[in-house]
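Showing just some of the chains, left in place.
All chains are identified by letter, namely A and B, in their written order; residue positions are counted from 1 within each chain.
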Amino acid sequence: MRYAYLGPQGTFTEAALRTIPGAAEAEHVPLSTVPAVLDALRSDKVDGAVVALENSVEGSVPTTLDELATGDQLQIVAEIHIPVSFALLVRPGTSFGDIKTVSSHPIAQPQCRRWLAEHVPDAEWRAATSNAEAAQHVADGHYDAALAGSFAAARYGLDVLAEDIHDVADAVTRFIELRRPCAPPPPTGMDRTTVVAFIGEDHPGALLEILNEFSMRGINLTLIQSRPTGAGLGSYLFWMDFEGHVQDARVGEALMGLRRVVADVRYLGSYARADQVRPEIRRGTHDTDFTEAAAWLTSIRSGHA
Amino acid sequence: MRYAYLGPQGTFTEAALRTIPGAAEAEHVPLSTVPAVLDALRSDKVDGAVVALENSVEGSVPTTLDELATGDQLQIVAEIHIPVSFALLVRPGTSFGDIKTVSSHPIAQPQCRRWLAEHVPDAEWRAATSNAEAAQHVADGHYDAALAGSFAAARYGLDVLAEDIHDVADAVTRFIELRRPCAPPPPTGMDRTTVVAFIGEDHPGALLEILNEFSMRGINLTLIQSRPTGAGLGSYLFWMDFEGHVQDARVGEALMGLRRVVADVRYLGSYARADQVRPEIRRGTHDTDFTEAAAWLTSIRSGHA
């Protein structure tokens, strides 16, 4: 088993990958961009992939959304939640007063903005392609400090000057494990399903229609994110995560409704929720309600009511 | 073939019955109340029945609605539209100035209210159990004039003093042909379907949910009528006629949705529209759209997307 992930070694994505059952025996392949990770999976060079999808402070990761919404189809088979908590890594001997520059991936900076303003108010921030690259820049002497996972310190010969850095308590990053299209893992009763809906032409009421397909079946959305499709301002796709599994009748019905309403819809997987929240199932939307309604329809169509 | 209908002979219902293909060779059984007509069909004493359902001036016929909504299930297999047009029947020799009393079924009076106020302003109106009974009362000398179909004059030895009486132009009475539960007649593309939905307990938003099941599939209602269920003010059933046939995918889906949403639903039939209006079918709601969506769902559930 080979897994691609957004490297280099020492990133939070690698930490997420290590939580997957069986990951210890698998081969880990760090790649430098999200498209490279997904392409490795699409082209059969690896068997699975892990990328970040969403961060409770900064929101969804645009590149992951865009790359999964287009190109050859991939499938989410699991999600992993990792608490947001950075360390400030420095060369041995560096103290707070020495820090003139702090580097990190652009997504890390706003999550530590207030902490930085308080502890290193005069330091300038510098963008890096990853937090691990920022650590490498510190090791090389280009910058004075890096925001990264504390697990990255040893790899780059740096010291941890401060730990557990985050502006917002309980912030979490959500990673996803991807495979090539496959049968979804069996329902657990605490599942999530992800789809991408494309709104064609000028259809301003489409979002209301989409939400109605879910609402009328008592299905709560857990994430909705609009993204431009690249076809001009005003043309969007909607990434939607919602409660339930594609095998649930209410989810299957909502998906068929969605399929008919929008220009296109891409199914990205059903998988167990990392937060193990069990949804409330509204009256009339249990699997047995759908089975009973279908049997009734058959009977009235045949005249044996 | 035996047909029961709301008699006596000489009513508009008999006129409607005569329009059914093959009615000329069938036996016609006049009965004195709508419940009697329906019970004859339910107990196998006749093979079919004809009753009035709706009148464009006076609205739905409450007894027909109530009797079909409850009791053993029956099925509408056809509808017949008959123009509303009364004659004023009198004993030979009677002139307008002689008329002190006019009798008719209560449903006829409001349809001729303005005409009566203009032509016989001083006459008092008297209720009769049917227009034909009103004619009989005139023949017996109890009343001076009857509102009835002109075809009833000969039967009761009366003269037609005025014809084509109606306050509203183009008014129509809608009759239905009933059978015991059976496979519906095949779709014509210009069909109507009738159901009765029962709202259980206190569910004030139920009507909005019901209408949504139709609206989201582009199905127009042609009649909605609330009726008390007899379980106290505020408890209702809804009689609904809508465009389409139970064999249409969009209708089948709406019916299954309705079945899950409401306390109970009774299917009363799909049949060709007498007015031959062809519905506009909204994008995404053709049979092929449903078939394609179902095939897609099967593919993603199995992993062969």
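Note that in this section contacts are C-beta pairs under 8 Å (C-beta built on N, C-alpha and C of every residue); 3 or more make two chains touch, one makes a residue touch a chain.
Not measured: the values here are computed from a predicted model.
Student: Count every copy of the one sequence in the whole complex, not only the 2 placed here.
Tutor: Total copy number for the complex in this file: 4.
Keep this in mind: only the chains that are shown with their structure count from here on.
Student: Quick one: chain A and chain B, Cα centre-to-centre, how many Å?
Tutor: 57
Student: Using the touch definition up top, name the residues of chain B that touch chain A in the complex.
Tutor: 73, 75, 181-184, 209, 212-213, 216, 246-247, 252, 255-257, 259-261, 267, 284-285, 289-290, 292-294, 296-297, 300-305
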